[in-house]
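Following: one structure in structure tokens, then a few remarks.
Every protein chain of the complex appears in place save one, which is left out.
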Amino acid sequence: MSIKMKVFRQHTLRVSDYSQVPIWRKAHPVDLACVCYGLAVVMMVIVSYASGMNGWFPFDPQAIQMDLLNALPNTEGHLLGTDFMGRDIFSRLILGIQAYFLPGLLAVGIALALGSICGLVSGYRGGRWDAAVTYAANLVDSFPRLVLILLMIAAFKPDIYIIMAVVGLTHAPTVTSMIKSKVIFLKQQNFIEAAVSLGLKNRIIIAKHILWYNCRALLIIQATLGMAEAILIETSLSYLGFGVQEPMPSWGNMVQSGANYFLQGHFWPSTAPALAILFTILGFHLLGDGLNNILERKQGR
Amino acid sequence: MTDQTVLAIEDLHAYFYTRSKQAFIRSVDGVSLSITKGCTLGVVGESGSGKSVTALSIMGLIQGMPGIIGGTMRFLTANGPVNLLQGLDQHVKIKRDSGRILTVAKDMTKWEKRIQGRMRGLRGSQMAMIFQDPRSAMNPFSSIGDQIRETILHNTAVRRRKQAREKAMDWLARVHIDAPRVRYHNNPHGLSGGMCQRAMIAMALAAEPTLLIADEPTTGLDATIQSRIVDLMAEIKTELGVTTLLISHDIDVIRQLSDQVAVMYGGTVLERGPANTVLTPGIEPKHPYTAALLSSIPDRRLIEKKGFLNAIEGDVLDTINTPKGCRFYPRCGQVNEKIATACLNTEPPLSSIAPGHDVRCWLFEP
Partner (left out) sequence: MKFSSIKPIAGTLIREIFAALLLLVGVSVVVFAVLSFAPGNPFSSILAAPGAGAPAITGKIWQYLTWLGHLLRGDLGHSTRSGLPVFDEVIRTSLYTLYLTIGAMAISLCMAVPVAIFTARRGMASATGWAMTILTYVFSALPAFWFGYIVIYAAIHRFGFFPLAVGGSTADWNWFYFFLPVLVLGFCSCGLSEMVRYLREELVRVLSQDYIRTARAKGVSVWKHAFKEGFLLPVTEIVAAKVPFILGGAVVVEQVFNWPGMGRLAWQAAQDRDFPLIMGITLMAALFVRLGSLLKQVVHIVVNPRASHRSE
């Protein structure tokens, strides 16, 4: 008798037609774990942003303490230690969230708005609209994001918000194609025809039916993935020196300035923000993919 | 089991577990069939009665979980009769509650490994199957001739590709595909449904199997093409004498092609016997379901006389909540007070009412 027997249990003799098994029973435990972790990360980001906005730091993020350089975590109350100038890393990490939080939301907002509109139009109308939207989407997809941003930076030194708007623009084609395929799928269902024949002529109402009732999950998932993308771009940009400048911290420039101290054996000032980036982006990815598996996939894993 | 029985299934159970309802779909719930050599057994039933799942179980192609959980299937291989599910019940543990299966513990990996090992030499060479939708059942990236040649190379003694190609073209001609030399190179999407189905029949027969399973071969085709395919299958039956398990919900097709017939409903066999006895309306004794089925076939004279079609009352059986007693009881029109309690509470066994004719009904129990 092997241990690997898979057990299938029916709990009652009679299963009602209307019984709705709750999501935490139905879903795969791995997906649930991913979603929980992702939600925890989102919570932490929001809380840290709020505390950073209001100036609630455990220590002053810009306070230089020359006698406590490169301290390891948990020395003298510094939860994550200090960096090469004696500044508290934990507080600097919290302050660093300011650099990407609002711009990231802007990017996501633009991606979703633009993507949904284009997806709805090209899916619903088809024909020439579809050709135009596909051309535009392919055009936007042809540019590597960082290269396009560097082009913009060279041309007119834009604000981080404009850069994030462009990032949102480059994420829009993904959203468009997903919404378009969903719309095409839904159009073949009879309820759209029924709605039209019932006189629901107002296309906006039909868009609400399609978008709100059926595409909600898709949009939330794309929002998480878009936020992860935005964080990655912002940290890469500040690593390259084009984003937030010293002494204002951003996770990217913290990694960059801390990297100079690698050779001296001080890894932590550079690794702490890198781990922060890792766990945050990981949280958003896992949230997106976990939700995708739970909500969008009809059959089990 | 005599040496002439090609396939004998006893008490087969195949369940599928749905996560969304946390319950079993009892697709095959105690099916017993047998086919003798050279015979065609037709399996009739509505959609959802478990016919296709039975066929897939025989071939070992069940993908869902838990899948087959009990029964025996004896198949006449080249080395003699073999129970395909031999020794596999040690990997399954079943817990019942008042006779109904509630918990199944099955070692999926071990089971799969053993059954695939057992089926490896049999599938394609001794058992072949043709499917319902011929255009999607053939590989769209490869020509039909190449796919037939692949079967020949893999499942027969032919080793040289040129020789196999010639044989494939022979088979294409045999199933009455015009211009076989040109059609050999056609992709399935460029051919009509009828031609694809012929090609699939050729592909199945090219390896000269002992048993041919046909899962709804005419269902996906137009009405005129259906009769052509039925003619082709009748021709093959007389020419080659292939033992066939024919599954369909079209009673006319079954009547034209089968010698024996089994009527399935809700996952079990309700009646089995010779085709001309069971499927001819008016010949008694007969299971009430079979009688109702036959009377509901649209017939011009009947409609003219009565003015409406005969339908069977009630809904198709819910395979998740199978009833305790007879499955057909809620829709049966021949229940009387003597047997009503029995029909409600206990499932009747399959008992013989004439030589070679078995019925599962309390009406015929002593």
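Chains here go by letter, A and B, matching the order in which they are written, and residues are numbered from 1 within each.
Throughout what follows, a contact is a pair of C-beta atoms (placed from the backbone, for glycine too) under 8 Å apart; a residue touches a chain by one contact, two chains touch by 3 or more.
Note that this is a predicted model, so its numbers are computed, not measured.
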Options B:Val6, B:Leu41, B:Met59 or B:Ile247, residue touching the unrepresented chain: B:Met59
Residue among A:Thr75, A:Asn138, A:Ser181 or A:Gln245 touching the omitted chain: A:Asn138
Of B:Thr54, B:Ser125 or B:Thr210, the residue in touch with the unshown chain: B:Ser125
Touching residue (missing chain; options B:Gln4, B:Ser20, B:Gln90 or B:Ser136): B:Ser136
Touching residues (missing chain, whole complex) on subunit B: 59, 61, 63, 120, 122-125, 128-129, 131, 133, 136-142, 150-151, 154-155, 185, 187, 189-190, 200, 203, 207
For subunit A, residues in touch with the removed chain: 28, 30, 135, 138-139, 141-148, 150-156, 228, 232, 235-236, 239-242, 252, 255-256, 259, 262-263, 270-271, 274, 277-282, 285-286, 289, 301
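By our rule, only the chains that are shown with their structure count from here on.
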Centre distance in Å when subunit A and subunit B are each reduced to the mean of their C-alpha atoms: 50
Complex contact set, residues of subunit A against subunit B: 1-2, 4-11, 13-15, 19, 21, 25-26, 300
Subunit B to subunit A touching residues, read off their complex: 15, 17, 19-24, 65-66, 90-91, 93, 97-98, 100, 102-110, 320-321
